[in-house]
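Take a look at the structure below.
Moving on to chain A:
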Amino acid sequence: MPGERSSSVGAVWAILIKECRGEWRTRYGLNSALLFAVTTLTAVSFVVGRIGERTDILAALLWIVLMFAALASLAHTFVREVEGHTLTLLRMIASPTSIALGKLIFNLLFLGVLEAVTVPLFLVLMGGPPLHWARFLEVLGLGSLALAAAATLVGAVIAQTRGRGALFAAVSLPILLPVMAGAVSGTRGQWNGVPVDAELRLLAAYAAALLGMSLVLYDHLWED
Partner candidate 1 sequence: MSANLTVMAVALLVWGLVFVYLWRLERRIKDLERK
Partner candidate 2 sequence: MILRILLFLWLAAGMVAGFTWAPVVPVLGNTTRVFYFHFPAAIVTTIAFGWSMVHSALYLARRDLGHDDHAAGAAELGLLFCIVATISGSLWARAMWGAYWNWDPRETSIFFLFLIYAAYLALRAAIDGTERRARLAAIYSCVAFVAVPFLIFVVPRIYFSLHPDPLLGQRGKPDIDPRIMLVATWMLAGVTALFVWLLSLRVRLGRIERARQEF
């Protein structure tokens, strides 16, 4: 059992490295996500101007920009495999769970990079009260974890449909609405200097539930 476990950790790691290499070679997914985020952000900033006092609107806008930029590109890791017909090969060398976990970690890193660019840019363009960094990063981290967990599972499903990526945003969004609600409320709370423990608990519990459910379901993802 320990041997099998370490080999599956190795497989997850190998998948992760492969994903990073592939992404680095083309930078197709990351470029499109970043461009999407920056374009949306510019459009929003241009249209509404600086609204430093309205923390409720700021929080909502930030998460709308982040979520749609993520949804525009997260399915791409699986769609690429299906379109390149490389998934069959991948399945011969690794279990579905290792593949999905590798991609999940990759998606998390992807989100991290996306946020590292988008969030500072958002703060510069939109203004807003000073951040309460510790709380803000906790909200951001947990929100990203839940987002990545849901997006990985739904992405793997959606890559096997007729339209490939077309349905991804529409199908993921209902599952991500609780994340949106918790993250927006938490982001607003930290700006207003209110404790955000309830929101953090919600996000953590939701992320944990999604991850647990994912681990059960990964096995059923590819069978034909």
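Regarding selection, all candidates are chains of the complex that A comes from, given by their letters.
Quick note on the criterion: a residue touches a chain if its C-beta (ideal position, glycine included) is under 8 Å from a C-beta of that chain, and two chains touch if they have at least 3 such contacts; residues count from 1.
All values reported here derive from a predicted model rather than from experimental measurement.
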item	value
Which of 1 or 2 touches chain A - same complex, any copy	2
Candidate 2-touching residues of chain A, taken from the complex the two chains share	56, 150, 153-154, 157-158, 160-163, 166-167, 170-171, 173-175, 177-178, 181-182, 185, 198-199, 202, 206, 209-210, 213-214, 216-217, 220-221, 223-224
